[in-house]
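The complex is shown incomplete by one protein chain, all other protein chains being positioned as in the whole.
In this document, chain identifiers A and B correspond to the written order of the chains, with residue numbering beginning at 1 in each.
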Amino acid sequence: MGYDFTLEDRDARVLPSRKDGRLELEIEGARVSATLVPGTRSGEWTLLLDGTREPLFLASAGDVHFVHWRGQTHRVEARNALLQARARASRAAGAESILAPMPGVVVSVTVAAGDLVEAGALLLTIESMKLQTAITASYAARIEALCVATGEAFDQGRPLVRLGPVTDAGGTERTAAAEPSPHAGRRRGVEPRSEAKSKAEASKAGASRTRAPKAGTSKAKASKAGSKAGSESKAKAGRGRTPGKKRR
Amino acid sequence: MMRRIESRIDRYGETYRRFRAVNLARVEAFRARQRDARWTRPQRDMDRLAHHGKLFVRDRIERLLDPGTPFLELSSLAANTEYDGDAKSASVVTGIGVVSGREVLIRADDPSIKGGAWYPLTVKKNVRALDIAIENRLPVVHMCDSAGGFLPLQSELFADRVSAGRIFRNQSILSQMGVPQLSLVFGHCTAGGAYIPSLSDYSVILRGNGGIFLGGPPLVKAATGEIVDADTLGGADVHTRISGVADYAADSEDEAILLGREIVAQWTRGEKTRIERRAPEAPHYDPEELYGIVPDDIKVQFDMREVIARIVDGSLFHEYQPDYGTTLVCGFAWIWGQKVGILGNNGVLFNDSSLKGAHFIELCNQNRTPLVFLQNITGFMVGREYEARGICKDGAKFIMAQSCSVVPKFTVMVGGSFGAGNYGMCGRAYDGRFVFSWPNHQIGIMGAEQAANTLADVKVRQLERAGKTLSATEIEAIRRPVLESYERESSAYYATSWLWDDGIIDPVDTRNALGIAISASLHTPIERPSYGVLRL
Partner (left out) sequence: MAMGRRQGAGRTMGRVAGLGKVLIANRGEIAVRIARTLGRLGLPSALVAHEADRGSPALGAVDEVCPIEGPTPVAAHLDGEQILAVAKRIGAAAIHPGYGFLSENADFAEATAAAGLCWIGPTPRSMRLMGDKIESRRFVAGLDVPLTPSVSEADDPRRFAERAAKLGFPLLIKASAGGGGKGMQIVRGAAALPDAIRIARSEASRYFKDDRIYAERFVESPRHVEVQILADTHGRVVHLGERDCSIQRRFQKLVEETPAPGLPRPLRDAICDAAVRIARAADYHGAGTVEFVLAPDGAFYFLEMNTRLQVEHPVTECVTGIDLVEQQLRIAAGEPLAFDQPGIEASGVAIECRICAEDADHDFRPAVGEILVFHPPKGPGVRFDGAIAPGQRITTAFDPMLAKLVVHAPDRASAIDRAVRALGELVVLGCTTNAAFLARVIDHPDFRAGRVETGFLAARAAVLAARPLDAAGRRVVLAATALADRDFQDRLEAIPELHASMGAWRN
């Protein structure tokens, strides 16, 4: 989204600002003036940072940037905050049903309960008004239950399949990024029955663990907002301002 | 081409130090009240928020804003003198900020106060926020999380011209004007509240906590006997899949806010009105010195040029008619690179200062230059000589020119605002785009002492006619309650509580507040000026 980056496994925030009409960046709390001047070779640039010249090489592939500076190549990821929030929410959320968008008949079912699916994975195909429609997962999830079978007819709004959060035995989220799959986005155990079962059990255990920190955060937030002068002065310190103090 | 104001303040003098101590104390008192309004909540309410996984209203706003950009909060102390102080900031946060590069007005219900219920002054603040949006053509982001009208006070918030209905009327007008609105529904929007997302061009509703319904489950049960839970009645899935009342569903507040940012990024930015601009420059004199300039006593005069020097770019000022009507300082300056015409009081308004003011306003209208009024006024001069010279018709010219002015107007109450001086200098009634007040500000038909003395005098004369004479103690007994009531009701806190302004600001924040306000005002085109009949 243009503000949040990850460098060396650490998140960083870069804010644009201006001073006397000139561009400035606030990087991890420090303000610097920065300009990129193109060089002659491909990917070659000179960064003018607060008056110093830093020759470097730079290239981007989508949201991933590579910077070669002083003999080291650094990989920087630009993070899309909305996608991250979605991923967090889909993991934190409980089961959710996909509802039939229109009345119809189930043509085929592509997944089984317990399957782990990627965002966009085909779950089932329905037919309505002589038109077949693919029902896909809108986020990475685990199939909690199938509510319909092949050949079954349904009305609009009828739950077709229930999706649950994706967690593994360690309680850590499994994301598409961690396990790239070249296939249709669908992940399924090699031994469907036994593995699906153990995954289901593991994810139950994992789910309760992932919820715990969320509640903790909310409580921390509440106490922050609830305390009086303390929280305000903290907020002030963060902005580097104190009432009544000189600030130019 | 402008010249720097030469400050005559002695920053090492005793007076400066004394004023400074008094004003720092005033600002600290203001900040303490503001902190309380912003952050102090009963633990029970915060627990309930946490239980529902809700963010505090100010955290929601911080996440919505573009990082590294300012937020001008409006009326942070609204309702501070009413409802036993329960309705902090009138239970709603409003302000102007930048979202996805667009200047927008944010209106956010505060569910940590009585579930976000609307008090009468909440309604007034909401209406005022949407008036600002209409006047300045500012897109609006609503953050909806309100239990609905505060029923014990329903008579004060429902039926009048600027009551709750005005909110939805304003929303409709905004849409008609082509100014987009977005609602982020974090909680319930019940009854009238349901129209806020429904009248918004775009809406996002949160799964779980979000709900939109004309009648909530208890009302439905009472009305028809139907038993239904809130989610089934008006939850995210119902409205984004079936009813079409809302456009997008989100699974977390974070997601809703980020989605909101993406939606705002789709809005076409309008052309701003062209005024004279140049690169911004900090004032030459430190704004912090304002604390040493404003006197400890409202009755003590001070030179408005010293205030101007600490608000405008480079402390540069082109003074108009420097030797005529000297109790009104007029001239051109820049605020954050935006050209403005400034009128500031340097004493009582006389005939000449009134004519000067009227003339300067007309110049700025022809010149398409926004006007900034710096009020510290006890009124127009009274007395036989001035009445004979026609102070009434000269004052009328000033009021007429100011009322009919078409350029954006901004008022800062830097001291007193008494009597008809308030009218000429663009008081609340004159539809200035924004009115801000300093903590030392006082306002009223007349000063508290004048009023107390006048009332005591009337009483004494009544009793004298009845043949009675009053002792000093008896006169004091009449004077004191009047004085106290006037002092209370003429204070900046009372004024801001009742939305007579758009908020008290720390004097050093004046430049930024005006900068943001002027920038926001330029979304609306400036018409050709015209005036009524001037009594010549």
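Note that contacts are C-beta pairs under 8 Å (C-beta built on N, C-alpha and C of every residue); 3 or more make two chains touch, one makes a residue touch a chain.
Keep in mind that what you see is a predicted model, and the values were worked out from it rather than measured.
Note that the absent chain touches A, B when the full complex is taken as a whole. Residues of chain A in touch with the missing chain: 1-3, 5, 7-8, 10, 12, 14-21, 23, 25-28, 30, 32, 34-36, 41-43, 45, 47, 49, 54, 56-61, 65-76, 78, 239, 241. Listed by residue number, the positions of chain B touching the unshown chain are 66-73, 76, 98, 100-103, 265, 280, 336-338, 503, 505-506, 509, 512-513, 515-516, 519.
What we mean here is this: only the chains that are shown with their structure count from here on.
One inter-chain figure worth recording: chain A and chain B are separated by 39 Å, centre to centre, where each centre is the mean of the chain's CA atoms.
By the touch criterion given at the top, residues 24, 27-28, 31-32, 35-36, 38-41, 43, 46-47, 49-51, 53-56, 58-59, 67-68, 112, 207, 237, 241-242, 250-252, 254-255, 258-259, 261-262, 279-282, 286-288, 291, 506, 508 of chain B touch chain A in their complex.
Of all the residues in chain A, the ones that touch chain B in their complex are 1, 3, 13, 15-17, 20-21, 26, 81-82, 85-86, 88-90, 92-93, 96, 99, 101, 157, 214-215, 218-219, 221-223, 225-229, 231-232, 243-248.
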